[in-house]
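All remarks here apply to the structure that follows.
One protein chain omitted, others in place.
Moving on to chain A:
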Amino acid sequence: MPSLESNVPIFSAKGLTKVYQMGEVQVQALRGIDLEIFSNEIVVLLGASGSGKSTLVNILGGLDTASGGRVTYRDIELTHASEKELTNFRRLSVGFVFQFYNLIPSLTARENVAIVTEIAENPMTPEEALTLVDLGDRMDHFPAQLSGGEQQRIAIARAVAKNPDVLLCDEPTGALDSKTGIVVLKALQKVNQSLGTATVLITHNVVIGGMADRIINLHDGRISNIERNEKKISPDQMTW
């Protein structure tokens, strides 16, 4: 297990708040979050729906901006970044994995990865990325020809192919059955172990917390507690 204390945090959030204006109603999605995320670690964000998990990850990933507080990624202040800086941040430093894969149906597995490697600065090859998620043999298939688990692993390959500092995964197993979900989690763990990519994983499945270095519980827009997981297990050992 990497020693956290020796690391400089890659993300650091202080007093982060987010208010959505939904018509005439204000929704307080985040009510003051203080958080640091370090390289090499796997963080699992747990919480009921509406607890603010996705909002937090969206702000970390530069998809959304905070209403108050500060969030920095290394030296970059994300809170006040311009549209152009945020695009560039996403382009070079973050990898996303979504619940519904969001693959481009008109591109093959290899090309879905290539579309990202073509614009990244120091990427691996699409083949390397796909081999990492054990899909080396299905590279020329279109999404419509692949199962859900396979599609999600392409999405992981696509996310890691640019060698990002951090991987943000929003319910990556949410649309999958447990067996396939475990295959996907193993892929994520493999990436973390072999590349040292910091991984933030949103789920409401408590079991998945077993593979995390830290488990952060969110409740009603606040961090209710952070647990250190001393007994990390492999996804193989999980059941749900």
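As a working rule, a residue touches a chain if its C-beta (ideal position, glycine included) is under 8 Å from a C-beta of that chain, and two chains touch if they have at least 3 such contacts; residues count from 1.
Note that in this section contacts and distances are computed from a predicted model.
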item	value
Per UniProt, the name of the complex member that is left out, chosen from "Fumarate reductase iron-sulfur subunit", "Phosphocarrier protein", "ABC transporter permease" or "Cytochrome C oxidase, cbb3-type, subunit III"	"ABC transporter permease"
Touching residue (missing chain; options A:T87, A:S147 or A:S178)	A:T87
Residue among A:A81, A:A175 or A:L195 that touches the chain left out of view	A:A175
Sole contact to the chain not displayed, among A:E118, A:D177 or A:D236	A:E118
Hidden partner chain, residues of chain A it touches	54, 58, 61, 63-64, 84, 87-92, 94, 96, 98-100, 102-107, 111, 114-116, 118-120, 142-145, 158, 170, 175
